[in-house]
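Note that one protein chain of the assembly has been removed; the remaining protein chains are unaltered in position.
Presenting subunit A:
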Amino acid sequence: MEFKLEAHRIVSISLGKIYNSRVQRGGIKLHKNLLVSLVLRSARQVYLSDPCPGLYLAGPAGIPAPPPQQQPGEPAAGPPAGWGEPPPPVARASWPETEPQPERPSVSHAPRVGDEVPVTTVTGVGDVLQGGEADATEAAWSRVERPRQAAAGEAEGPAGGWGVFPEGSLAARRPCGCPLGGEDPPGTPAATPRTACCCAPRPAEDEPPAPPAVCPRKRGAAGVGGGPAGCPAPGSTPLKKPRRNLEQPPSGGEDDDAEEMETGNVANLISIFGSSFSGLLRKSPGGGREEEEGEESGPEAAEPGQICCDKPVLRDMNPWSTAIVAF
């Protein structure tokens, strides 16, 4: 259990570092980001391989976490702070309120109610999602990119909400303890591994991760609390509840939808990030392609500051970029 907590925390911190590396002077440091991605992968593997049934914690970005052990002070930071303003401290305390009512995500990604983030953001991604795996991958990638573009401030600093991030264990786990990979889109049959409680390490699977992967991200960007790790969309408060757009509770996820959502989000994020950057991970269905490319090919293609710009995926990121830019 502690491992999962630790793993989650490390994932949060890692994402923050990657995010902030975008604004570093002199461009993204390939070496450092590679190392961070390795840590991310290790943490993710631990996360995945250590089933803890019934165990979950509040997800990032203020997703309410029923688990009693969740300290009120747990940072509700979602995705890398850079995504938006720092999740207001209130987020932490407000977890109960932010209990997201799990909503079966409709692929159309109905704008999340109450999302302060421009609805376009969501729909934009949604459109991407609709496109199928590739698109979803791209969308996922775009989500990954978000932090980068919205880079701001130091990872450790509270700026951009990251401050919350590293400080606490934003563990969000699947109730079934299969944190990652549980983000199957509802009704997605293909995600067999997923349904199998997604305890199996992602790599083994060849599921269509994109849509689900994207989903949590999007929610995060929408500022919903509990979005994928590290996606407090700008302007969003943790009060938002994530839409489970394509998310399907993992098998065994008989728990609260909210919780699943959170964990799913985090899981997705982890899988996305984990499968990228280092290229060490087998191409995770979660769209390992783009991420890595974004990260590693950045310097090659267009130096760090512009990594994403070369990717077709970026075109789909406009809605997201709004959010990021807002940051």
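Just so we're on the same page, contacts are C-beta pairs under 8 Å (C-beta built on N, C-alpha and C of every residue); 3 or more make two chains touch, one makes a residue touch a chain; residues count from 1.
The definition used in the following text is that contacts and distances are computed from a predicted model.
Asks: Refer to UniProt and select, among "MAK16 protein", "Acyl-CoA thioesterase 19", "Serine/threonine-protein phosphatase 2A 55 kDa regulatory subunit B" or "Proteasome assembly chaperone 1", the name of the complex member that is left out.
Replies: Hidden chain identified via UniProt as "Serine/threonine-protein phosphatase 2A 55 kDa regulatory subunit B".
Asks: Going by the touch rule given at the top, which residues of subunit A touch the chain that is not shown?
Replies: 6-7, 10, 13, 17, 25-27, 29-32, 34-35, 38-39, 42-43, 46, 155-156, 166, 276, 278-280, 283, 288-289, 292-293, 295-297, 299-300, 302-306
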